[in-house]
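Left out: one protein chain. Kept in place: all the others.
Up next is subunit A:
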Amino acid sequence: MLLLLLGIISLHVAALVLLFVSTIVSVWTTSETTTSDLWINCTLTNGGYQCEPASTGVWIQAVQALMILSIIFSFLSLFLFFCQLFTLQKGGRFFLTGTFQILASLFVMSGAIIYTVMSSGWIQKTDSFGFSYILAWVAFPLALISGLIYVILRKRE
């Protein structure tokens, strides 16, 4: 029982950490000389790295918002899990926790999809996607599975 609890919590925390790293470190596209992120674009020039804020386009801001929202919802879901753990009656399901976690995973999915589709407009063909982009895509199924587990789980004494 305790093992199950620990496993669920560690899955949730893993998804949350992936979301954090993906949003903050944010190496979404890389090439030999540039890294382009959600927040800044850096170019390697003769004088070192030269960074400027990311373009003020509508879509990149939407991706920023969706990543931040997914982090917020995942946090709320973790908090609600601990609340419901102590207040739910026996046999009850963690619907609220599961809902928030599933919503978080949907936000990450939307953010990653929007970035994939619109990225042709702001990166060149020679750039490849960086590890933060991959982390975002990995965080999506982790969060989804975690949310589904919460929905299925029943509280036992």
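In this section, a residue touches a chain if its C-beta (ideal position, glycine included) is under 8 Å from a C-beta of that chain, and two chains touch if they have at least 3 such contacts; residues count from 1.
Note that contacts and distances are computed from a predicted model.
Chemist: Looking at UniProt, which of "UPK3B protein", "AP-3 complex subunit sigma-2-like", "Myelin protein zero" or "Two-component response regulator" names the chain that isn't shown?
Modeler: From the choices "UPK3B protein", "AP-3 complex subunit sigma-2-like", "Myelin protein zero" or "Two-component response regulator", the unshown chain carries the UniProt name "Myelin protein zero".
Chemist: From the list A:Val17, A:Cys42, A:Ile68 or A:Ile113, which touches the chain that is not on show?
Modeler: In the full complex, the listed residue that touches the missing chain is A:Ile68.
Chemist: Suppose we count only contacts with the excluded chain; which residues of subunit A make the list?
Modeler: Here the touching residues of subunit A are 53-54, 56, 58, 61-62, 64-66, 68-69, 72.
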